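Notes to accompany the following structure.
A single protein chain has been omitted; all remaining protein chains appear in their positions.
Coming up: chain A.
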Amino acid sequence: MALSLTVNGDRVASTADPAAPLVDILREELHLTGAKPVCREGFCGACMVLIDGKPTPSCLTPAALADGCEIQTVEGLATPGQLNRIQAALDASDAVQCGMCFPGMVVSLTHLLTASPDATREDIRAALTGNICRCTGYERIIDATLLALATK
């Protein structure tokens, strides 16, 4: 049975198996390669997407439960030609290194900016428990988030 998803505003159909992880549909059927299946275990956050507005690891979401949902990937967070607030702040703070974790970071932090506009450094750290970065030591990412929070 075909599944119907809304991905970055577009209605798309998929015939994926019901337990196929959403990340594979995004990457292999829709060629949205921002979300990355790094651990496939829910630990690293590299596959994070927003499902009905909530940050969710797409490696643990089966196709059947994404059916009918609104999905936003990192590709759909900015309006064309303009970075969103956290993307701009990460860029301005020179926070990106290898970039492997960044699609997930941007998704989690985009949500944090609206869900917790008063977040402190500690709140940001706690919110990133499920977004692992091998390169940066996190500090610049947190600085960038504070900058984005300050630029309302």
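Everything that follows uses one rule, which is that contacts are C-beta pairs under 8 Å (C-beta built on N, C-alpha and C of every residue); 3 or more make two chains touch, one makes a residue touch a chain; residues count from 1.
As a convention for this text, contacts and distances are computed from a predicted model.
Within the choices "Molybdopterin dehydrogenase", "Sulfate adenylyltransferase subunit 1", "Glycine betaine/proline transport system permease protein" or "Cytochrome c biogenesis heme-transporting ATPase CcmA", the name that UniProt assigns to the complex's undisplayed chain is "Molybdopterin dehydrogenase". Among A:Leu5, A:Leu26 or A:Met48, the one in contact with the hidden chain is A:Met48. Of the listed residues A:Thr56, A:Thr73, A:Gln87 or A:Thr145, the one in contact with the hidden chain in the full complex is A:Thr56.
Of A:Leu5, A:Leu26, A:Ile86 or A:Cys101, it is A:Cys101 that touches the chain left out of the display. Checked against the full complex, the candidates A:Leu5, A:Val38 or A:Leu109 give a single residue touching the omitted chain, namely A:Val38.
For chain A, the residues touching the chain absent from view are 16-21, 24, 36-46, 48, 54-57, 59-62, 64-65, 67, 100-101, 108, 126-127, 129-130, 132-135.
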